[in-house]
Structure formats: C-alpha cells, structure tokens
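Missing here is one protein chain; the remaining ones are kept as they sit in the complex.
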Amino acid sequence: MSEPSTSLNPPGRNARLIVPRLLQRGEEFTARLLIQHPMETGFRRDDAGKMLPANVIEEIILRFDGELVFRGRVLNALSANPSLAVLLTAQKSGTLSANWRDQMGNVGSISAELRVAGG
Amino acid sequence: MRWLLVALGFSFAAYFGVAPPGRADPKPPPAAIQKPYALAQLRSGASFMAPHLQAQQRDDDQNPGMLWVDQGRDLFAADCARCHDAEAQKRLAAKLPRVTPNGPVVTLETQINRCQTDRVKRADYPLESQPLLALSSYLSFAARGEVYRAQSDVTSTEAWQRGRNAFTQVQGKLDFSCAACHDQMAGKRVRTQAISQGHGVGFPAYRVEWQGVGSLNRRLRACYFGMETLVPAQSDPILADLALYLAWRSEGLPLEAPAVRR
Partner (left out) sequence: MPSADRRALLHAAALAPWWWAALGPFGMAVHSQTPTADPPLDQQWQRARVERGGLSLDIPVVVETGTSVPIVLFADRLKLKSGIQIERLGVIAPKNPRPVALDVELGALMSQARLTTNIRLGASQSVIGVALLSDGTLWQHSVNVVLTGSACYDGT
C-alpha cells in the first residue's frame, strides 16, 4: 500500500476524501470518504422536548472520471459523521469525486486527484 | 521502551522545572503529594476502549474528529494567524489548564475565548459551539504527543484543592465519587464497559455516544449525570478546577486529542 494522504479539501471542510498520494499502475488502494453530517434519524428530541426533524443523507455517489464507483441508494443507518471505504485499482490518473444529498436538500461534494505513475 | 523515554524526559523536565536558575525558592518544597497512579501505571482512556474504537483513533483517516481539526486549522488561519505563528502555538494545549494568580483556572477553551474578546474583538464562542470545538480540537491536535507539565506549586493552590475535593467527594444517589471508580476500580467493568483511569488527555474527543466532538467540560458534566448527582452548569468553575486536578493526575501521559471514545 502506498503512503496515505489527505486530498485537498474544498472550502467548507465538511468532508475528507482520502486516497494515496501516488500510486503504481495496477495497485489496489483504499478510497475513504468521511462526511460531517448529523444523520438525524427523526426519532430524537432536543433539550426542549421537541422532535428533531429527520435528516439523513439520501444518496452518495462516488465517481472516477465520471464513471460510477458506487452509489449509496439507502443510507438510513449510516452513523453520524459517516465514513465509507472501498477498494479500487489504479489504472490511470484522474479525478475521484463524491457527491451527496440529504433529506433537507443540502448537497455536498469533494474530489481528489489520483496520480498513477506512468498513467 | 517508550515509557522509559517518557519517564526520562519527564524527570529531565522536572529537574529543570523545579530549580530554575535565579528563582530558587528559599523554603524547602512541601512533601510531594502522591498521585493515584505512578507514571509507569498511567494508561490513557484509549486502552480501555473496544478494539474498533482504538483502531479508529490510531488512524486519522478514520477519525471523524479530524473534520473538526480541519475546520479549526482554517479558523486559526483566518482569525489567529495574524498574531500567532501556528508553529509557536504547537505546545499551547499542553500548557493548559493553568492556575493564574488570584484568577480562575485558564483552560484551552477560556484562553481561546480570551483572545476572541481581547484581540479578535468578537463575542465569546459558547462552550460546545462548533467554532470553539474546532479551534480547541486543532490546537490540541497540534500538541498531540506533548506531555502536560503541572505548575510546580499547583498542589498548594485552592483551585487544585477544590478539584481534588470534587474528585474524591462521595455524591449523588449512587454514593459514588470519581475516585471510587477511576482511582480504585480502573480495569474492572460496569456492564460490559471497562472503567478507565479517568484521564482527560484525549479531549476534545470524538465520542460515539455524542456522535460528535465534545470538550472535557462536557465529559465531566456527563460524569456528574452518570453519578446521578446535580450536573454543574457549563460555566461552573468547578469544572475547570477538576480539569486542573485531572491534568496533574495524568501528568506524563502524552496528549492524544482528538481521541475516539465510546
């Protein structure tokens, strides 16, 4: 495995997309997405006893140069501040990007450049 | 081996700390008050956590607390960097809490807010607010691996004594004291949870129960809640006194914020 590194984060800093700094072609690596999100279930009350409205992330899409890596279609039980890690194989340099949307309609995105030696 | 190094470094530091040139104390130092745990026995809260939480803390990539650190780094660059060099602030979190002459105990949170009012000319950040947790997480992360060194005369201060009393006093419906669990029962279990030694070196920490980062202030209030006794207000100075006592008690353990706790 290559030396891990944090990608450049966009302004807002509510997420990290973590990939190795430099990869060899054909190398398998972990891409990890960490999002700051309360994943509010709608079953909790605040200090005043009022129900907190549900707001979970409804969809997360991870793509590499536009091609689908995975799509989370139901993410009901993801923990607050969820982390998702998948294994990919480095074929060529390119951009890994994640987009997500929650029930309140908030959207988020983050991307990381993948550098593959000779790719 | 690591402990040996820490111990060596600590005694080295203590040697110079006790007798600074030109500031020799004519009175003999009072007999040292014994700490509940000897240096070699100290274990941070991490070692009492489930393996998956330990793994989450070991790997920053998996630690959600790092998101607070990211935000704190940005805030520091925007608000603090015009006076403070980020490099120079590396040890700040390891120097606090501190007793001030005639004043309350200064914690990292109160120090940040002091800057906020005196220099940045803005209202205090409320405790447990996102920006304050972000800044305290960032500064604590910057001091990760550093060792807190208590002021040489801390045990003779009223704040320390109040802190120790609060720690050892039996209170609440369950007839508990902090010490009854964390000094005497560490390693034993309540339900399936191992009782820790009660050190604060991982705070601000990401607690899965909170589903977010919280300060030592909040952790201590949660302890009061768990003991089924009156929970002090966030602003109650007893929490800073306790933080001071805890820091003295865990002196020698490297700081590890933002830790991952249950």
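For clarity, chains are labelled A and B in written order, and residue numbers in each chain start from 1.
We adopt the following convention: a residue touches a chain if its C-beta (ideal position, glycine included) is under 8 Å from a C-beta of that chain, and two chains touch if they have at least 3 such contacts.
Just so it is clear, the model here is predicted, and its values are computed rather than measured.
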Among B:Val154, B:Val208, B:Leu246 or B:Ala259, contact with the omitted chain is made only by B:Val208
Full-complex contact with the absent chain, from A:Leu52, A:Ala85, A:Met104 or A:Ala117: A:Ala85
Of the residues in subunit B, which ones touch the absent chain? 50, 52, 56, 189-193, 195, 208-211, 214, 218, 221-223, 225-227, 231, 262
Where subunit A meets the chain that is not shown, the residues are 28, 39, 41, 43, 54, 58-59, 63-64, 67-80, 82-89, 103
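Here is the rule we go by: only the chains that are shown with their structure count from here on.
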Within their complex, subunit A touches subunit B through residues 4, 6, 9, 13-16, 18, 32, 34, 36, 38-39, 79-81, 83
Which residues of subunit B touch subunit A once you look at their complex with the stated criterion? 61-62, 64, 66-67, 70-71, 74, 206, 208, 211-212
